[in-house]
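Shown here: the complex without one of its protein chains, the others still in place.
In this document, chain identifiers A and B correspond to the written order of the chains, with residue numbering beginning at 1 in each.
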Amino acid sequence: MGKSNKHQEYTIATLGSHSALQILKGAKDEGFKTLIISTKDRETFYKRFKFIDEIVTVKNYSEYSKIEGHLRQKNAILVPHGSFVAYLGSENNKKIKIPYFGNKAVLDWEGDRQMQRQWLQEAHINVPRQFDDVEDVTYPVIVKTYGAAGGKGYFYARDKQDFKTKVKDLKDHRFVIQEYVIGVTLYIHYFYSPFTKEVEILSMDRRYETNVDGLGRIPLHGQQVLDIQPSYVVVGNQPLILRESLLPEAYAMGERVVKAAEKLIGGKGLFGPFCIETVITPDMEFVAMEISCRIVAGTSIYIGGSPYSDLVYDEPMSTGRRIARELKNAINENKLEMVLD
Amino acid sequence: MGKSNKHQEYTIATLGSHSALQILKGAKDEGFKTLIISTKDRETFYKRFKFIDEIVTVKNYSEYSKIEGHLRQKNAILVPHGSFVAYLGSENNKKIKIPYFGNKAVLDWEGDRQMQRQWLQEAHINVPRQFDDVEDVTYPVIVKTYGAAGGKGYFYARDKQDFKTKVKDLKDHRFVIQEYVIGVTLYIHYFYSPFTKEVEILSMDRRYETNVDGLGRIPLHGQQVLDIQPSYVVVGNQPLILRESLLPEAYAMGERVVKAAEKLIGGKGLFGPFCIETVITPDMEFVAMEISCRIVAGTSIYIGGSPYSDLVYDEPMSTGRRIARELKNAINENKLEMVLD
Partner (left out) sequence: MGKSNKHQEYTIATLGSHSALQILKGAKDEGFKTLIISTKDRETFYKRFKFIDEIVTVKNYSEYSKIEGHLRQKNAILVPHGSFVAYLGSENNKKIKIPYFGNKAVLDWEGDRQMQRQWLQEAHINVPRQFDDVEDVTYPVIVKTYGAAGGKGYFYARDKQDFKTKVKDLKDHRFVIQEYVIGVTLYIHYFYSPFTKEVEILSMDRRYETNVDGLGRIPLHGQQVLDIQPSYVVVGNQPLILRESLLPEAYAMGERVVKAAEKLIGGKGLFGPFCIETVITPDMEFVAMEISCRIVAGTSIYIGGSPYSDLVYDEPMSTGRRIARELKNAINENKLEMVLD
């Protein structure tokens, strides 16, 4: 089409975990070179995939800065995912010097439970009731530590006694106490492009968590002989779709979050992939438990496309590929700086 | 292929809700013009989708008759879905004057719980035990009002006391009391064509209902401190497949329902998409909770095709697209009257 193909001189790079396969498959499908930074123990694993052009191994991710020169030489753009903060830490993320897809200023808002809550409220999105004083609590509750990831660092407390026992394990971790919202979980995978100024919904999932998603299979009489403590460790994801009459609000929530980010976060605001993690109550209200401001793992269900992306794109459009498409457009239209930090 | 393309002069139209996106995407894929009738508040939402050629906004759906002239001018065929009766009412559905895909006589059979039951029994399909006298009830039961839609208007009663408390809320609504069938839910998406005289299974789903599909995640000790009333509000759908050895009976049920409709309903009987909503018991029996005689929302999981449609079609064949394909064939073979009412 006479279009520029400058993007073919760039390498999409990411850390070897989380949704790296999806990101690099998408990058390859859009014509980029691809590179993965992997610990030694996962090297054999990532070698299986032919769409990964280069594997750079490190002893551990704290060594990241040592390989930055190499990445720069490769004309690399880093695409972050949910393990970046876990592996590099929030501060080291900000110190990344090579081109980074996304706005690092968002990290502070995402990482702090109070700021995240403020942001969601600014966007007029329901959040669970939160208890500041342990004496005021209506049980059951979910207690969440700051920096909990992948479902670890959560606990459920059915009453005051239960809370007191379990809170000891947190030691000096900061935490919040939230009402346990009764309903069903649904995670909405958004993408906002500063070029089109449109919020897209690319797909949805529910997390598959051990052991809570196995509890329902144990009958009452079985649970009576076991004092099971529910845990919320995410080990997989399941596909689902949302009732069409709730879709307009799902889109509107995404737009309001982007708008609120413009106001609160500044800089380039929020762009690229993000996810609002909701519980839907019986009166069909969304309650947002969290917002993730980057690609979430559940999008990997849709490497071959989703019902939502199929409505819009003629090709299988995963979130990973959508990121690559965005970078490709940005490069070929000389607007790369608009989506980098 | 020298085939006629007369269908390109027609417009597929539907109301903006339920499975409208799927219906119109399928229509566009088959070469039709597309039109959505939407309330003002959903206009921005439906504008996102390029496969929708025209949006006709109404203040509310009761205004439908006012736009019928415009629809006629557009050479429109209305494709009904689950929100037609909810939005227009059964009587207004029957008054629709422009071409309507389906047999309106089916509406009475679908809408009346006793007639539906008679129809299923005529088709030799198991139905849940129903209690005519409150004194005879074996608990637990599900109580369903007439006209309950989207999972609202149901309640679960664990015992007589529970029933008495909850039945008060129904006021003068008609209702039925059914045994609570213990098993797993599975919804089968059929399509019957009067041209091929074949029943197809296009896909399957299970509904994702709040709060019941979240209850299993609350452990026994959590439920003890909460007197949770289960609710069955459908907010999404999840994909699944059926054991192959149960598929022959799944097809046979569809065929028997079509045959029973011929006998009971008359006119053109049942054709196009329908859904039998089953619970499968541990002895692998299907028990039909309901039959829906039009496209169901769960089919929207499969906008990109399903394992079942992939067995038969070389292209992604959603139920929405299958409807459009049927209309296209009907138009181009001058048999349109066979599938309209």
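Heads up, the rule we're going with is that contacts are C-beta pairs under 8 Å (C-beta built on N, C-alpha and C of every residue); 3 or more make two chains touch, one makes a residue touch a chain.
In this text the structure is predicted, and so the values were computed from the model without any measurement.
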| item | value |
| --- | --- |
| Sole residue of A:Met115, A:Ile218 or A:Met338 that reaches the chain not shown, by the stated touch rule | A:Ile218 |
| Among B:Pro99, B:Gly236, B:Gly305 or B:Gly320, residue touching the chain not depicted | B:Gly305 |
| On chain A, residues whose C-beta touches the chain left out of the figure | 17-21, 25, 41-42, 44-45, 48-51, 83, 150, 208-211, 213-222, 224-226, 228, 231, 233-239, 297, 300-304, 316 |
| Missing-chain contacts mapped onto chain B | 139-140, 156, 158-159, 162, 180, 182-186, 198, 204, 206, 212-213, 215-217, 220, 223-224, 227-230, 238-248, 251, 279-284, 304-307, 310-312 |
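Note that only the chains that are shown with their structure count from here on.
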| item | value |
| --- | --- |
| Magnitude of the superposing rotation for chain A and chain B (Cα, nearest 5°) | 120 |
| Centre distance in Å when chain A and chain B are each reduced to the mean of their C-alpha atoms | 34 |
